[in-house]
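Quick one: this structure, given as structure tokens, is what I'll be asking you about.
All protein chains of the complex are present and in place, except for one that has been dropped.
Order as written gives the chain letters A and B; numbering starts at 1 within each chain.
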Amino acid sequence: MELSFYLVQLLNAVQYGFLLFLVASGLTLLFGIMGIINLAHGSFYMLGSYLAYWLTGVTGNLWLGILLGLPITLMVGYLVERFAISFLYKRDHLYQVLLTFALILIFNELQQILWGSDVHSVAIPSLLAGSFQLTENQSYPVYRLFISAACIAIACGMYWVIQKTRLGMTIRAGASNREMVQALGINVNRLFAFVFSLGVALAGFAGMLAAPVDSVYPGMGENVLIISFVVVVIGGTGSIKGAFVGAMLIGLVSTFGKVLVPEMASVMVYALMAVILLWRPQGLFGRAA
Amino acid sequence: MSDKNWQGITRRDFVIKGTVATAGLAAASVLVPAQFAIGAQAKVKVGILLPYTGTYAKLGTNIRDAMMLRFAEDGNMLGGRPIEFVDIDSEAKPAKAQQLTNKLIKKENVDFLVGPVHSVVGMAMVKTARGDGPITVIPNAGANQLTGVLCAPNIFRTSFSSYQMGYPGGPAMVEDGHKRVVLMYWNYGFGKQVAAAFKESFLPAGGTIVKEIPTPFPKVDFQAYLTELAALKPDAVYTFYAGGGAVKFVKDFAAAGLKDSIKLYGAGFLTEGLGAAQGDAAEGVRTILHYADTLDNPANQRFRKAFKKTTGTNADVYAVQGYDAGELILRGMNAVKGDTGARAEMIHAMETAEIDSPRGKLRFSKSHNPIHDVYLREVVKGENRVVRVAAKAQDDPAEGCSM
Partner (left out) sequence: MSTLTRSLPLLAALLALVLFPLFGSSFYVGLVTRIIIIAIFAMSLDLLIGYTGLVSFGHAAFFGIGGYALAIAFQDASVIHLWQALPLSLFAAALAALVVGWVSIRTSGIYFIMITLALSQMFFYYFFESPRYGGDDGIFLFLKPVLMVGSEDILNLDHENNFYYFALSCLVLGYLFLVMILQAPFGKVIKAIKVNEHRVRALGYSTNGYKLVSFVIAGTLAGLAGFLEGAHTGYINPAYMSWHESGVCIAIVILGGVGTLYGPIVGAFIIVLLQNFLPEFTEHWQLLLGGIVIAVVLFLPRGATSLLPRIRSLIRMEKSISLSQEEKAKGDADG
């Protein structure tokens, strides 16, 4: 294979990494800041995709679909936090695992009831429908590049909010010492509800963005879920930087793994995770427990 | 398991009571003896094990609806007896398959078993039912073994074996002038069998496999493989993908700009029933299948109209397979006039049945697998149109079957 082949694969890897990062960043936010294990994160990704499919169908435009869909995901996140998650902050992770596992069952059935079991797809907006020639016979869709650009924008935005704003400061403080922040007169309950909704919206947004390049089908969330967990754990829980590095690593390993060792492609990613955790049990950028 | 347990009425019960009844009621009763075996309404129990949730839900629903349509056309009577359905969601979960099959056989004592969609569920189901279990009709699952090593007198299939999804593809592609071909498929049982059957006919016909690219099932992330495909520059690619994977593959293939330089072929599921989701990306894709919506025969036109009328949705190949499953059961029951105890006669009637199916002529091999024409189709304006018959009366080698 010539060099251009590896360069295109590199592009694929990075692009996949960006999308993974978008999903995983929401997960790591909940993990690190709220100490919540959220198995239903993949379901929120699925919710986003189905909303994009549904609302794009209704409005005839993906951008409008996303605009209408985001408040819905925020609201779903808020309701789930208020009526289920908020009871579990002081409980063992075990119960979070179980509750969010049950949420997966429920969301899968709701998807079935609301949208049925057909495979759907969402049209790429005409503005970004083109593609450009990459090698002599392969071209690359502009929309895929757009996804990467959107992911970079969100990554920067998140970094800015968490590091530089007052909101980010309270979020960070709330994570390390809940009682102290409460004592300072900040409503931690409201803060956590907000962060959870934000995490859900991030997953939903990833699902919406990915809908045109992915197909929209039942059970799609679970494919994304486990791999996002791997990303978060490799990077270190709670670390946005870690999620980014983890997502890129997984993007590279899974893309080149597929090409170079196809028989073991799926095993590779998990093996990578095991090796990294053996070396650094708290993940690449995680704080030692 | 005693005879009595699973049959509802045994042959002996039937003969004794039937004779008494006949003696009492004279000639009229001869036609419908089973009704007199147990009161007036001895129902035939048809157990259905199909997925109604998850990825395969649409397939399960269409199969069931079409089969029930066929029964309804005959007044919901099997050999003169009314039907009772026991309908269970298989969830397409192999781990639960045997347990659910047992439930239908041992607890519900069904006379017929119809299902499933998923091959692995099929293996567990057939393993439980073969031998002295109920007469079983498989309306979709394609694993070769079901009518191969696992074949049995009471197991029938109205769909296809994975062999029949691959074998006719080889000569068809050579005839179209594509000799350097990449083989891409989901790396699981079904995909591997399709690929193996394709090679079996493609290589002797003068074709070359440039590379075989098995991709992990059921993952739908194809970008890396498409890049590899582009670098290999074959004439064409033969694929096996279905459902969500098929939609994604066809769209990604088109988006990567490969449509102009590499011709896309595949087993029929690549485009079957997915027109709306694939849109323009599917135009020009060629597939092989034993059915096409546009098949121009009276049975097909009649069936499609009736299916649309009762269910409100368009029929597809899965519906056809369900419809034929209904037909096959009807043939068996009508031949023995509703006497489920006359097992040998019923099986004989079913295995020799020649059905005028919406797909064309349908017969059964010694191993009870369908023998049917396989068509080469091309997507034109969102429709799978028949290009030509790729293989006439395609049979299956039934490897490992000693029937």
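As a convention for this text, contacts are C-beta pairs under 8 Å (C-beta built on N, C-alpha and C of every residue); 3 or more make two chains touch, one makes a residue touch a chain.
Quick caveat: nothing in here was measured; it's all calculated off a predicted structure.
Peer 1: For the full complex, which residue in A:4, A:59, A:170 or A:282 touches the chain that was left out?
Peer 2: That would be A:282, which touches the missing chain.
Peer 1: Identify the residue among B:43, B:179, B:192 or B:361 that touches the chain left out of the display.
Peer 2: In the complete complex, the chain left out is touched by residue B:192.
Peer 1: Which is it among B:67, B:123 or B:282 that touches the chain not included here?
Peer 2: For the chain that is not drawn, the touching residue is B:123.
Peer 1: Pick out the residues on subunit B that sit against the missing chain.
Peer 2: Contact residues on subunit B toward the absent chain are 1, 5, 52-53, 88-89, 93-96, 98-99, 102-103, 106-107, 119-120, 123-124, 127, 143, 145, 187-189, 192, 216-217.
Peer 1: For subunit A, which residues lie in contact with the unshown chain of the complex?
Peer 2: Residues of subunit A in contact with the hidden chain: 31, 37, 39, 84, 87-88, 91-95, 97-99, 101-106, 108-110, 112-113, 226, 229-230, 232-233, 237, 263-267, 270-271, 273-274, 277-278, 281-283, 289.
Simple rule for what comes next: only the chains that are shown with their structure count from here on.
Peer 1: Quick check: how many Å separate the C-alpha centres of subunit A and subunit B?
Peer 2: Each chain's C-alpha centroid was found; their separation is 38 Å.
Peer 1: Could you list, by residue number, the parts of subunit A that touch subunit B in their complex?
Peer 2: Residues 1-2, 4-5, 8-9, 12-13, 15-16, 108-109, 112, 116-121, 123, 131, 133, 135, 137-141, 144, 213-215, 217-220, 223, 254-256, 258-259, 262-263, 265-266.
Peer 1: Touching subunit A in the complex: which residues of subunit B?
Peer 2: My answer: residues 53-58, 187, 213-216, 218-221, 223-228, 230-231, 233, 243-244, 246-248, 251-252, 255-258, 260-262, 274, 276-279.
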